[in-house]
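For this depiction, one protein chain was excluded, whereas all remaining protein chains were kept in their positions.
Labels A and B are assigned to the chains in the order they are written; within every chain, residues are numbered from 1.
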Amino acid sequence: METTMTESREMSAAGIKMDETQGLTFPRIDCRNIDVFYGDKQAIFDISLPVPDRSVTALIGPSGCGKSTFLRCLNRMNDTIESCKVTGEIIMDGENINDPGMDPVLLRSRVGMVFQKPNPFPKSIYDNIAYGPRIHGLAASREDLDAMVEKSLRRAGLWDEVKDRLTSPANSLSGGQQQRLCIARAIAVRPEVILMDEPCSALDPVATARIEELIDELRKRYCIVIVTHSMQQAARVSQRTAFFHLGELVEMGETDQIFTNPRERRTEDYITGRFG
Amino acid sequence: MSDHIVSAFTDELDKLAADILRMGGIVETMILDACAAVNKNDVDVARDVVARDEQVDKIEADVERQIVSLIARRQPMAHDLRAVFSALKVVGELERIGDLSKNIAKRTQRLDENVGASMRKGIYRMASPVSRQLNMVLDAYATGNASEAKAVWEGDEDIDQHYNSLFREMLTYMIEDPRTIGAGAHMLFMAKNLERIGDHCTNIAEFVYFQATGEYLLSTDRPKTPHLDG
Partner (left out) sequence: MTDVAPDPFRNEKALRRLKKRRAADARFRLYGLSAIAFALLALSVLVASIGFQAISAATYHKLRFDIVLDPAVIAPKGNDTPAEISRNVDGFYTLIRSNLEATFPEADEDRMASRQLGELVTRLAVLPTAKWVAENPTQIGQTATIKVPLNDDLDLYLKGAVSKEFRLRLGDISAVAETAPRQVLLTGAGAFKALESLIAVQRQEVGDAVDARSTLVSSGTAMGRVTSLSTDTLEMTLLTGSASDFRTGRPMARMIALPESQRNVSDLQIAWTLALKDMGRISRVPHTSLLTHTDSTYPELAGALAAIVGSLLTMMVTAFIAIPIGIFASVYLEEFAPRNRLTEIIEVNINNLAAVPSIVFGLLGAAVFLGFFGLPRSAPLVGGLVLALLTLPTIIIASRAALKSVPPSIRAAALGVGASKMQSVFHHVLPVAGPGIFTGAILGMARALGETAPLLLIGMVAFVADVPTGPTDESTALPVLVYSWSTNAERAWEPMTAAVIVILLLFLVTMNGIVVLLRRRFERRW
């Protein structure tokens, strides 16, 4: 496992070569020529971005650069905005998930999402995790569900903190714990991809560090795409970084390379704080 | 130091230290082997030492790359920042030590076969305190022990004295027998190299001390033996 991972990272360093024999190295999600329109206004211009599996891809860029919009394409969250129109192909497991025939509800169980502000349901900790498996009928029995809840909480690194108070309301947790609960909730429906929209922007540095550690841990099982305002965070958690500006994808590459030797002038200006 | 919340950060710092220690280990054997080659006039060993320097340089480049990436990606602070900074400096010092060792090995290859064993012995005798200095300072680096580092730093005086006596010894040989002047000159450079290695060890000790305490050891505070060659 570890060897294939490092290999896959080295592969992705070279711009993600398709390698059918390796099995894991081809992109988990391949976005091709994505355009997004809000009404008449175009928010995203022809973005093609392959997202490798079992690694963290960070999307960075100034506010309003379209990184969140792009992220929301990946689980069709943009469908909930009436005026929003997405064109282009997003290939996942050989299917175009941007196809109108694709059921967004089904898709969202495969592509989990964690939001900017921790948004647990106003229910108990247990119910928060159990909700997804319940509506998707993933658990055959009560014991099954209990096990799923425990597993998800363990993976989110929250089990030891909450195992004695699963029935207390989720709102009683701290902000960082709530966000990890949201991650656990996303994991519970067994997604393949986890999207994170600035998951630490409302958290203090220690809670942020915990989430980052968790992301690093989750990377071993999931394909993670994270939008972040903090370049430092992108540098810390991601293996690949894509820099967005004004709705365009300026540069993408190995995180090390983007932060030590960006190829594009605009990327350099942004990450060194010389923008504008 | 307890672990970071982000364990990968701890892992990376640990790997950095491990790589530096590995590099230090190689360099240490290079000193000993180079001086042993002088002693036994073993050209093969000398050649091997020269070859190992390449490995050292490779490790240095790798460590430097790691450091740059670490600074870019982890934004180290406080102890971590000092550790990364020290690592950067230490890796440079080790590389210099490697170069000096290589230089000794190269001179060995050019040394006349007929140079007396007693002359060779002088260099060999000096190698062990120098390599002990390096060994001690690497131990101090591995454990982050400031007092050990300081001991190494203060121990450099012995090396200097050792060098001075070796210098006089070589001069005596060369005055006695002018035929040994060629070899003696090489020997003097070797001794000088060993003395320089000692200096690099004190530099490393300074960085280890800085990493552990955040304070600088000032060279002016160090007991010094005046160099005979100015």
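Rule of thumb we're sticking to: a contact is a pair of C-beta atoms (placed from the backbone, for glycine too) under 8 Å apart; a residue touches a chain by one contact, two chains touch by 3 or more.
Values in this document were obtained by computation on a predicted structure and should not be read as measured data.
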Exercise. Could you list, sorted by label, every displayed chain in contact with the chain left out?
Key: A
Quiz prompt | Sole contact to the chain not displayed, among A:P27, A:G132, A:P199 or A:G247 | solution = A:G132
Self-check item: Hidden partner chain, touching residue among A:A186, A:A207, A:I226 or A:I258
Solution: A:A186
Self-check item: Which residue of A:R32, A:K85 or A:K117 touches the chain not shown here
Solution: A:K117
Practice problem: Kindly note down the residues of chain A that lie in touch with the hidden chain. | Solution: 75, 77, 80, 82, 105-109, 112-115, 117, 119-122, 131-132, 135-136, 171, 182, 185-186, 188-189
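Please note the rule applied: only the chains that are shown with their structure count from here on.
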Quiz item: Any idea how many Å lie between the Cα centroids of chain A and chain B?
Solution: 48
Self-check item: Interface residues, chain B side, partner chain A - complex
Solution: 4-9, 68-69, 72-75
Quiz prompt | Contacting residues of chain A [partner chain B, same complex] | solution = 206, 209-210, 212-213, 216, 232, 235-236, 255-256, 259-260
